[in-house]
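The other protein chains are all here in position, but one chain of the complex has been omitted.
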Amino acid sequence: MNTLLDVKKLSIDFKTSNGIVKAVEDVNFKINEKEIFALVGESGCGKSTIAFSLMRLLAKNGMIADGNIYFKGKDVLKLTEKEMFSFRGKEIGMIFQNPLDSLNPVMTVGGQVLESLLLDNITREKAWQKVIEVFEDVRIPDSKERIKSYPFELSGGMRQRAMISMMISRKPLLLIADEPTTALDVTIQAQILKVIKRLKDEFNTSVLLITHDFGVVAETADRIGVMYAGNLVEMGEVFEVFENPLHPYTKLLMQALPTISKKEGRLVTIPGMVPNLINPPDGCRFSNRCPQKKDICTKIKPDFKEYPQEHYCSCHLEVQ
Amino acid sequence: MKKSRMKKVFSNKYFVVGLLISLSIIICAIFADVIALHPYDEINLINKLQKPSMTYYFGTDMYGRCVFSRVIYGTRIVLQVGFIVTAIQLLIGVTLGLLSGYYGGSVRRIISFITDITWSMPSIVMSLAIVTILGPSLTNVVIAIALVGWAQYTKIISAKAQTLKNLPFIDAARVLGESDFNIITKYILPNTINQIIILVTLTLPTAVLSTSSLGFLGLGAQPPAPDWGVILAEGIKFLRPAPWISIAPGLSLLFVVLGFNILGEGLKEILDPKYGS
Partner (left out) sequence: MIQNIIEIKNMKKYFSIKKGLVRKSIQHIKAVDDVSFNIREKETVGLVGESGSGKSTLARVILKLSDAVENSVLFEGKDITKLKGNDLKYFKKNTNMVFQDPASSLNPRKTIRQILKRSLEVHKYPKDNMDEFINEMLYKVELGLDFGDRYPNQLSGGQQQRVAIARAIILKPKFIILDEPTSALDISVQAQILNLLLDLQEKENLTYLFITHNLNVVRYISDRIGVMYLGKLVEIGPTEEVYNRPKHPYTQGLMDSSPTISRSFRNRKKFELNGEIESMINPPNGCRLSRRCPFAKEICKSENPKMIEVAKDHLVACHFVNEIDLSIYRT
């Protein structure tokens, strides 16, 4: 399997009036061709920040403090603005949580897809043909009619499909989906996840799926990375991680999920709070909440070690 | 807790500058007798049209009156008018705005109708008309400007109230059993403070300017009252030989307007519960 995206030692800081927020620290992961990789974590863990950094779309006060991002061997951080312009959309596409906010309300959805297709120097006629094709790819019914619709005329699920079609119209190799189904109803969510899986199976598109919903990951992803307070704490094949979690945070998080009935007991909770990332603690960032904390945990940062079954974990404890 | 909050309040540049300017005007008004060098209506024809000097800081006008003293005493009129007008506009405008926004439906339609009519009337023309009917005097100027200017409050407060009433914390209040009156006064009104402050900072200077304009036209305070508009008007004819007669009140108006606007900016920032956290 070829590596498509290689993120090495990525660290991202944000300058604020209260100090420098070390939002992401020393993150390493790869995404292969034809693979869906899920990045999960709770709010503030840095998953969206990483996504934006891949497209070099960080906020003005954000900066990549360390590390490299390689896409098909190219160093993304060294590309010029001009090269980035053709890079975004063509090599990597991105869809967001709320399609209503990301679609232009005064343009037809067909027109918006057309705009991005025209960036590839094809005739208008050919481009319109492609628009209809791509609408059919994401299973938008009555595609010839729908290209003339405005976003407000479409339901949430349809808008998200339109958004996806816009992003895949130029056949990017990687699609970043940032909480694509959080705002949608469960049955619509199921349909959108099906579309995303289709992208991988039929169009060889890899997907970086960012979500806080483990269920979505279970349905869709091949591999998973678990983030906590800016660190990647665990990574591996989805069901390997679910069935055999190594990191204490992952273990506790899995137990906090309601998968039982109340008669079977109370949900497990994680004591304490996420540390302040302006002055992150020495050592492991989870140490103040970890039930298995040892002395070394508060002093030295754990390495991201590899375990059998391509399972990675950054923890000082010896795991079986 | 209190000390650090005070520190944050006074570290806000807008607030401090605006406060200083406003305070200086208020002090001038209160202590006019002490600050002014001469009575504002003391005529002294020998000294007429004199340049600014150590005796007459802003020079003298065509009757030999001390322009500085007139401007200082004029702050009283400015403040009185400003506050009374704003108070009336606030009372009418905010009340109607809250009722219109909270109740919606036919209540809103009726109030909107009245507001739109008042709003679309050109304010200076209307105040002119009212003052002409009632007769020129400061009191009538106050009534005229107040009656014409409340519409802004209603529009903005109504819009804000409409947004607020759909928020869950209002539902929570209704579930609790709060009466409509309490919801409007204890829940909605406090959350419109920002809008009210902005409106006051917009309308207060406008009220001052309108008063001066009407005074300029001779429809407000009657001479020898040291209304800045009146002073300005008197000085127009003498712009070449003695520009200071009009410049002094003109600049003072600028000073007042700027000052209240800046203060408003600062107050808005400070009163935000998010401020300083």
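As written, the chain order gives the labels A and B, with residue 1 at the start of each chain.
We adopt the following convention: a residue touches a chain if its C-beta (ideal position, glycine included) is under 8 Å from a C-beta of that chain, and two chains touch if they have at least 3 such contacts.
Nothing here was measured: the structure is a model prediction, and the numbers come from that model.
From the options B:23, B:91, B:110 or B:172, the residue with contact to the unseen chain in the full assembly is B:172. On the side of subunit A, touch with the chain left out of the figure occurs at residues 42-43, 155-158, 185-190, 193, 212-219, 239, 242-243, 252-254, 256-262, 266-270, 273. On the side of subunit B, the interface with the absent chain consists of residues 1, 167-169, 171-178, 182, 186-187, 190-191, 193, 273-274, 277, using the contact rule stated above.
In this text, only the chains that are shown with their structure count from here on.
Put simply, the C-alpha centre of subunit A and that of subunit B have 54 angstrom between them.
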